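With one protein chain held back, the other chains of the complex are shown just where they sit.
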Amino acid sequence: MATRGGYHRPSTLPEALAILGEGEGIKPISGGASLVAMMNAGIVEPTALVSLEGIDGLAGLSSVDGGIRIGAFTRHRDIAETALLTGTSSVVADAARQIGNAVVRNMGTIGGAVAHADPGLDFPPALVAAGASVEIASPTGSRRVAAGAFFVDWYTTRLAPGELVIAIHLPKPEPGIGLYLKHSRVAGDFAIASVAATLARSGRVRVAIGGCGPTPIASEEADEIMSARRSKEALERAGGILSALADPIDDVRGSAEYRRMLIPRLLTQAMNDLSTRLGQ
Amino acid sequence: MTAQVGRSLPQLESEAKTSGSAKYIADLTLPRMLHGAVLQSPHAHARILGYDLREALAQPGVQAIVTGDDVQDAHRMGAFIKDEHAIAKGKVRYVGEAVAAVAAETEAIARHAARLIRVDYAELPAVLTPEAALAPGAPVIHEEFSSFFKVFDTGTDGNLCSRTSFATGDIARGWAESDRIFENHFETQPQAHLSLEPCGALADVDASGAVTLWSANQSVFRVQANVCESLGLPMARLRCLTPMIGAGFGNKMEPHVQPIVVLLALKARRPVKMILTREQDFEMVRARHPFKIRVKTGVKKDGTLVAREVDVLLDGGAFADDSPGVLGYSLLMSCGPYRIPHAHCHGRLAYTNRMRFGAMRGFGVPQVNFATESQLDEIADALGMDPLDLRRKNILREGDSWFGGQPLLSNGLAECIERVRAASDWSSPRARTAPSGKRRALGMSCAGHIGGLLSTGAIVRLLEDGTVALSTGAVDIGQGSNTVLTQMCAEALKVPASSVRINSPDTDGSPYNWGTTASRITFMTGRSVLGAAGEVERKIRQQAAEIFECAAEDIELLPGGKAALKGVPGKAVSFAEVSARAHWAFGGPIVGTHSWVFDQATVDPKRAVVVGLPFPRIGIFSFNATVVEVEVDDATGKTSVLRAWSACDVGRAINPRMVEGQIEGGFVQGMGYALVEELVWDGARLANPTLMDYKIPTFVEAPAEMHPIIVESHDPVGPYGAKSVGEIGINGVASAIANAVAAATGARIRGLPLTAERVLRATLGPGA
Partner (left out) sequence: MADRFATTLKINGQPQATTAALEDTLLTTLREGLGLTGAKRGCNQGVCGACTVLVDGRPMRSCLSLALGCADKDVVTIEGLSESRVTQALQKTFASTGAFQCGFCTPGMLVAATSLLMRNAAPSDGDVRKALSGQLCRCTGYFKIIEAVLAAAAELRSGRST
C-alpha cells in the first residue's frame, strides 16, 4: 500500500498501528512536546503523522486490579494532580510535578516521554522506583516490559518499529511515600542528577537514579541494604553501589565526576527526607 | 499640572505591548516579500575556494543567492577596526559564520536551498584561545590587519588586535609603600545576551535602487554606517528605520544580518526579511568577552589602598567589533571607585577563530569588577577588617578624580553604601543562621560605571496646534527612553507628557544619535532634548513678546502650554496661538535643535599615561553598592540568592519605576552571569547554542526579596541632574555573590560562573 502524507487522527488503536505500519517516515505523535521540537530543529522530518489523541482508552488514569493504569496519552499535568497515585506510587506524581513547567506539563504525555527515552527525563527513574511496567502494542498484540528493562540506551527503548506505548502499569502501591528529588541548574531544566525513591511503612525501599547514565540506575542490592536499615553507613554503602553502576557523561549541566559525587549525597538527602516525613 | 520629571509615568508603548499589537521586526511584512536564510560555516578557519550554487538556484521559489563574491574586498566595516565584510569573503574565521544567504518565497524553501549550496573550503589551522593565537608562529586570522582602518592604532600585529595601558603615579613606589601585597588570578566566561527577540532585518529596494531597511537595532545610525561601509553604498541611498525592539543588551548595537539582508534585497529586487533562529542568534552574532585577569593590590595594614596592577587578556573572537573599546573601558574601571595613588592597568586583545565577542551590558566592567571586588574581600579578611569598612575607607569622594584624572562632579557612592548597609542589617562576620543542610551569608561589592560617549542631537518642533513633536534618533530598546525623553521635553516646556509626540528613529529625519548603549540616552540625549526645548522656549517667548509688545525676558511659560506676561494675570497666549502666528505670519514655524558630542576629557595627561584609550572623552560616572544574602546547599553546592539590596547613584531618577526596572533587571542578568550562564565550546563549535542547554534565571530563581534603592546625587551637568542606570546595576552582582559564597562556605572561587559543581568542589577542598 502506498504511504500517505498528512496528519491522521485514528479513533482506534488498530487503525493507528495500521497507518504506522505503512512506512518508515510515518511517526506517531503524542503530546508533541518532544517531536515537534525536533521537527522545528530539522532533526526529524516525518512524511506523515499519526496522532494518538482521541484514541479510545489511551488517555487517563484508572484503578485496575488494585494497581494503577496510566494511559499513554495522559498529560503530565493530570498525573501531577491525580488522587490515584497514593502511597509508594506517589513517586510518579512527584516526578510529574517537576517536569519542565506548568505549560509544558499541559502538553507532554507520559507515553511520549517514555518512548523518547531521553535520559534527562524525570519519568524513567520514577517508573523504575515504582516498579512500573510499560505496555506495548503492535499489530499482532500487546506485551508488557518492566520499566527497568524497557529503557535500553540513549533515546533507545524496547519498542520495535511500528510499535506503540499504550499504557504504564503500576503495581498495587504499598502504604508509605514516594519522593522525586531533582537537582537542576534552574527550574525547568533537565536534571543534573535525580533520585526517585519510595519508602513503604514496611520499611521496604526502592530507589532509582536519573540523569547519570543512558538509563535509570537501580540496584536490588542497594535497595536491600536500605530496606534493612537507613543508617548513615547503610546509605553510604548503597550510594556507593549506585555510584559505581552509574555511567554519567560530561555535559554543559555538569561533569561525569560531579554526577558520581552527587549520587550518595542526593540519596542521603532523599532518604532522610522520606524517613522524616514517614516518621520512621 | 504635576511635574513630569520624577514621575513614574507608565511606558508610552504600554497599550501596544500589552495588547500584542506592537510590531517587532518579525511581525513586519511587505507585499511580494521574500524570506532569507543563511548558510553557516562548518569550519573555524578555512579559505573559501569557490561556491557551487547551481543546485540551490534550481530550487523552485529561490530568487537570489549571495556570497562573498557579491561584495568587494575593500568594503569593510567595524566599530574600531574595519576588519569585517558583509558576509565571509575569501576566508571563514569561525564555525557558524555566515558564508552564503538565500532569498526565497518561503522560509522553508530558503533554508532548504541554503543547505544545497556547496562551498569548497581549504581548511586552515585554527586558534581557539588567546594564548594560542598570540603564540609565535600562530596562524594569522587577518592577514591584511596592518592595512585596516583603525580608530586608534596601538601598533599591534599578528593576532594581537589591540592593547591598552593606563598608568598613574609610580607603581614601583606603590609596592614599596605597601605593607602587604595580594596577587590573584581570575577568569570569567562568555555570556549570551539572550534578548527574547532574536536578531532580524527587512530590506526593501525601490525603483531607483535606494534601500529602506528595518531591523532589530540599538542604533539606526550604526546600521546605516555598517551597511553602507560593507556594501559600498552612499549613505544617501540607505534609509534605516526602527520597529519595536525586543531588547538588545549590546547584541544589536553593531551589525548582525542587516548587510546580508540588504545584499539579498538588492540582488532579488524584492523585499527580503530574515529572522535568525535562536540557535543562530547564539552562534553568529556576538557575546560577552571572556576575560583572564591578574590583579595585584598593595595595601597598608590599616587597609588604605596604595597600589594596583591589573593585567587582562581578552578573547575578541574573529572580528574586532567593539572589543578594543571593551578592553579600554575595563581597564579604565579596574581601580574601581577607590583612591589608589599608584596604578598600572594594562591588557591585550587577541583575535581567535571563535564568534566575535562584543558589547554586552557592563562592557568589560562586570568582568574586572568580579576580580577586583573579590580580591578586596580577601584583603579585608586578611586584615581582619569588615569588607564594607575597607570599601568605605577607600572610596572616592566628591571632588576626587577617577583613575586617569577626570573629576567627579557628583558622587553618591557613600550614600549607596550606607543605604545597603542599613537595609540589609549588614554586619561582619557575614555568615547567617541557615536551616540544616544549608549555609547562608551576606556578601557585598561596590562598582562604578562610565556612561555617555560620542554624539547625539534633538529636534523639537511646535506643531500647528501647539502640541510638540520630538525627534532624537534614540532607539528605545525597552528601557523606556521614549518615555523618559518625553517627560524631560514636557517638563522643559511645562506641557503634559501627552502633548509631546516622540518619533521613531529614522536616518532620513532623525538627528544623529550614536546609539542606545553605554548607558547614555538619558544623559546625552536628555541634554539635547533640553537644549532643543530651550531654543523652542526662547522662540515662543519671542513670539509672545511681539504679541504683547514687550521684552522677551518679560514672558514666562505657564503650565499647560501657555506663554504669559509676567505678573499680569490674563495676559497669556496658548502655544497654539503662538504657533499659528509663527506658521502663517511672522518668524516661521518654531523649531529648536541641539547637537553635541561628549566633552569631558577622560584622561588628564598630567596625571596619567594612556595608550590605547578608545576615546579621549567618554562619559560621566554612576555608582553602586550591592549586598546579597545567599544560601548554599551542602549536598549539591547549588547557590540561591535569597535577598538582594542594590543602591545606585543615578544622579536623578527621571522615571523612578523605570530606574528600578533597570536595577532589578540588571541584578537578575548579573545573577545569571554569576551562577549559571556560560557559553561552552566543544572544540571549535559552540556546544550549547539552544535554550535547552543555555539557561538563564527563571521566576523561581529570582530572589524572594529585591530592594532597588535609588540614590540621587544631582549631577550639575546632567539633565535635571540625571546620570545613568542601564549598566551600573549589573557590574557588581557577580562579585557580591562570590563574596557571599566565600563567606558562607569558606571557599574562594576565582572563576565564573559559580556553578553548583564548582561550589561543591571548592567547599570540599583540594582533591574533591
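By letter and in written order, the chains are A and B; residue numbering begins at 1 in each of them.
Here is the rule we use: a contact is a pair of C-beta atoms (placed from the backbone, for glycine too) under 8 Å apart; a residue touches a chain by one contact, two chains touch by 3 or more.
Keep in mind the model is a prediction, meaning the values are calculated, not measured.
The missing chain, though absent from the display, is touched by one residue of B:Ala3, B:Val609 or B:Val700; that residue is B:Val700. Of B:Leu463, B:Val597 or B:Met692, it is B:Met692 that touches the chain left out of the display. Here one chain is not drawn; of B:Leu34, B:Leu194, B:Ala350 or B:Ile728, the residue touching it is B:Leu194. Here one chain is not drawn; of B:Pro259, B:Gly478 or B:Gly531, the residue touching it is B:Gly478. Contact between chain A and the unshown chain involves residues 5-7, 29, 32-33, 36-37, 39-41, 45-49, 51, 53, 77, 100-104, 106-107, 187-188. On the side of chain B, touch with the chain left out of the figure occurs at residues 8, 10-11, 13-24, 26-27, 60-61, 106, 108-109, 193-198, 244-247, 249, 275, 277-278, 477-480, 657-658, 660-661, 664-669, 690-692, 696-700, 702, 704, 706.
Heads up, the rule we're going with is that only the chains that are shown with their structure count from here on.
Rounded to a whole number, the gap between the C-alpha centres of chain A and chain B is 44 angstrom. Within the complex formed with chain B, the chain A residues making contact are 41-42, 101, 183, 185-190, 192, 252, 254-255, 258, 261-262, 265-266, 268-269. Interface residues of chain B facing chain A in the complex, by the touch rule stated above, are 111, 279, 437, 635-636, 638, 676, 678, 680, 687-688, 692-701, 755-757, 760-761, 768.
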